[in-house]
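Below is the structure I would like to discuss, written out as structure tokens.
Of the protein chains in this complex, all but one are displayed in their positions.
Let's turn to chain A:
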């Protein structure tokens, strides 16, 4: 049933700028780092001379986190607005589909769109490194970790934004929360490891990115489940 609901969702977002956002996000991050490395080439290459690829990937990752947090809030809001705009919830939810399927499909679409962005980010980073003359032997494990694990660590924000966007008809609220979280994330590296906005940076006292990603996955699932229960029980306007 989720597949049926997702098939309808793909159609509904066809003319919305969701895919545009999915491309512009990683393109912007890679573009900014291209400018950064282009303008300060000699300085940065000297700074990272032991590990050129590692320096590039770290810089991309650092910029990609706020882009990811902002992007997921925007996409979540766009997905929910499809129904809010003309109050189509009452039509969708009176059809023979479960609320579980409707909520899960929205969440799944968000995951797929962001996974595509992360893939583009990985490809873009590799291309940028090659273009900067760092060679073709890029550290694949490091690149994939920096591209995909922040996405896993950001699960709680995806679940929270979908929950808020779907249940609140005024999108100013989830968008404000999303933007505030993005700004907060910029200062979160110095915070305690418990601080969820720090997780996508994959920095923790164990020096293991999987700890941050694991925490994100667990918290994301809990928030998804809470959102689902609330969505399934609430009255539809």
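Just so it is clear, contacts are C-beta pairs under 8 Å (C-beta built on N, C-alpha and C of every residue); 3 or more make two chains touch, one makes a residue touch a chain; residues count from 1.
We adopt the following convention: contacts and distances are computed from a predicted model.
Undergrad: Between "YolD-like family protein", "2-oxoglutarate ferredoxin oxidoreductase subunit beta", "Spore coat protein JA" or "ABC transporter ATP-binding protein", which matches the UniProt record of the unshown chain?
TA: UniProt protein name of the non-displayed chain: "ABC transporter ATP-binding protein".
Undergrad: Pick from A:35, A:95 or A:130: which residue touches the chain that isn't shown?
TA: Result: among the candidates, A:95 touches the missing chain.
Undergrad: Thinking of the whole complex, not just what is shown, which of A:82, A:108 or A:123 touches the missing chain?
TA: A:82
Undergrad: With the missing chain put back, which residues of chain A would touch it? List them for me.
TA: 4-5, 7-8, 11-12, 14-16, 82, 85-98, 233, 235-236
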